[in-house]
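I'd like to ask you about the structure that follows.
A single protein chain has been removed from this complex, and every other one stays in its place.
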């Protein structure tokens, strides 16, 4: 098995997610793209773990998932609270501050 | 014997699990972190079980006590020699207990301690329905301007949860510069970031802007931590381990190599791209150009006490982690990462100073000034000499108290809508309240690096170290951008003292003992580190050795 294939998949998923963060306007969808990026990282970790024959990578992937779950909780709390006062979850509408 | 052999006729013995070795944790050496996180957890319990009336006092006392006790623990550890001779790696390789870690942790704890006072200030805002109010929203969930919020204000609600959140953030920041493997680094980053995202959203005045700052900070923060994580993945792929010493021994070629993976572990492209992505994540937290876009918006929107805490403590923690990464993991790759960091440092210094000139809002001005200062500190980081480490440690300690003090002064200048942060409103402040203007002028002079202030001592140490480390062009750019920066600091001072106060200008609120203490500490540290820096320079010097 050539691990490179898994790594290609991981790299492509990561860039798709990154592009999504830059393109999308809805804060929640932007956040989904970040999740996609984190998952790409996890795939890389698990592949490297298989490659090196130690379990560290899998443990890190597990940590990442928990961190992602905590991030979702905080992120949704913030996004929903701004929606309630602003009635919009669009990133671009959030521009009270001038440059 | 026979019993067991009979027994084995109809059962197979379950494989005896290998005795699970208990992980070895040095509780005494981790005590600062444990005390802070314990105080945070107690704070959550206080929030749950104490009646609303007594929560504020209990939370402030608990947080202050916890930070003071943790600082005492740091001093005790340093006294026992853990900063120098007994420095070692603790908790199964997760954290290092050494000089830079103890120095930075001490700084973060003191910053947190002073920040508690600015968080707890309740005399600046006019009383709402007879209740004293602080800078935080009465109820985080209430829509700004709604009946619900009015009801919450009338009922005298306050968000006392900010204190446990602050403690969680401080706990994460304590682990961050001491983290000795990339996984601990990542988890610590999230531990201090998530509470900060929440704190940003809780301003009492200008809630919309505050929530917007929180969304921006959160989305960009999550984005950057994804980059950090992918960088960690690549470094793990390169070395097969995430511990700092493991990676550095693979880089040096001293680690036992798996022959099947010789190609992989010998591949520099993997290492450099991984390193670049990890550095990206750290530089984002530091606010270095080109990862600085969030800084002005978030600093402006967040409640000012939070901004002060964030601007100082986050920088200390993130620079600590960056130092450890570059000095412990990558000394062997110095010639590869230095040119890139040169570029980042030059861009950061110039962009911060130049854009600051055009700002018209005090908080945004301070934000861009903090970007410029990140550039100056980077110049010291790049020196890659022992002097580089100690000068950065000193600069961080000096800078963080100036920043805290400056933002504390910003909370004092108010008008009907809360803080009056527009620069034009500050015109003639020196006539109206000379003391506040003078104190702010001291902080601005320290930012500008005028002699006899801590800013000068810090800049001098950093630039000397950079020059000795062979980064002369960097020093020249640094001096030029210091001059540009001095221009706009002086401009603010001139505005405060030499222009006519407007008739409808802002008032200067009389703070309680809390904010007064915070500002006084800021002024005292600025002057002491400026007039007699030697003791502290020596301290930073002694603390300047990383354990590997």
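By written order: A and B. Residues from 1 in each chain.
In the analysis below, a residue touches a chain if its C-beta (ideal position, glycine included) is under 8 Å from a C-beta of that chain, and two chains touch if they have at least 3 such contacts.
One rule holds for everything that comes next: contacts and distances are computed from a predicted model.
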Which of the following names does UniProt give to the chain that is not shown: "NADH-quinone oxidoreductase subunit J", "Acetolactate synthase", "HTTM domain-containing protein" or "Ribose ABC transporter membrane protein"?
"NADH-quinone oxidoreductase subunit J"
Of B:177, B:237 or B:405, which sits in contact with the chain we cannot see?
B:237
Contact set of subunit A toward the excluded chain (per top definition):
1-9, 11-20, 22-26, 28-29, 31-33, 35-36, 39, 42-43, 46-47, 49-51, 53, 55-56, 58-59, 61-63, 65-74, 76-81, 83-84, 87-92
What residues on subunit B make contact with the chain left out of this view?
15, 20-21, 23, 25, 30, 37, 40-41, 44, 47, 91-95, 139-143, 146-149, 151-152, 155, 157, 159, 161-162, 164-165, 168-169, 171-172, 175, 181, 183-184, 187-188, 190-191, 194-195, 197-198, 201-202, 234, 237-238, 260-261, 263-264, 267, 269-270, 273
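What we mean here is this: only the chains that are shown with their structure count from here on.
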Expressed in whole Å, how far the mean CA point of subunit A lies from that of subunit B is 24
Parts of subunit B lying in touch with subunit A, wherever the complex brings them together:
140-141, 143-145, 183, 186-187, 190, 194, 197-198, 201, 207-209, 211-216, 218-219, 222-223, 226-227, 229-230, 232-234, 236-237, 240-242, 258, 261, 264, 296-297, 300-301
What residues on subunit A touch subunit B, complex-wise?
7, 10, 14, 17-18, 21, 27, 30-31, 34, 37-38, 40-41, 44-45, 47-48, 51-54, 56-57, 59-60, 63-64, 67, 70-71, 74-75, 77-79, 81-82, 84-86, 91, 94-97
